[in-house]
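These notes are about the structure you will find just below.
A single protein chain has been omitted from the complex, and every remaining protein chain is retained in its original position.
Now for chain A:
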Amino acid sequence: MGEMRLYMAQRLSALVMAPLVLGHVAVMIYAVQGGLSAAEILGRTAGSVGWVLFYGLFALAVAVHAAIGLRTILREWAGLGGLVLNAAALAIFALLLAMGWRAVWAVTFSAGAAAAAAGGGA
């Protein structure tokens, strides 16, 4: 049932991503309209539970979805199989998740974000 679980996980992660992508694009369009500065954006994301959940979930879904897709490509195009294949997919998953969550952490809890929040994001 391994392939079946991966298949379902990839479909479900796509399901999760679809509204988040729309939300993300909407926020991007809104954010650049008035010429928001980085400090202003950080001022809104710093310490925000809502944005942590939004982008934390987004990064998780991306990591799951992309790792499973790349696993298929590695198998069919690079001829990987067995343990090597699964280890490669896991590594991709871990890398994407680490990068994604690190970025979420950086705009929410890091010193820079805290400073921006303290500065009022003006």
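Going forward, contacts are C-beta pairs under 8 Å (C-beta built on N, C-alpha and C of every residue); 3 or more make two chains touch, one makes a residue touch a chain; residues count from 1.
The rule is short, and it goes like this: contacts and distances are computed from a predicted model.
Asks: Looking at UniProt, which of "FtsX-like permease family protein", "Iron-sulfur cluster assembly scaffold protein", "Septum site-determining protein MinD" or "succinate dehydrogenase" names the chain we cannot see?
Replies: "succinate dehydrogenase"
Asks: Touching the hidden chain in the full complex, which residues of chain A are there? Just list them.
Replies: Considering the whole complex, chain A reaches the absent chain at 1-4, 6-8, 72, 75-77, 81.
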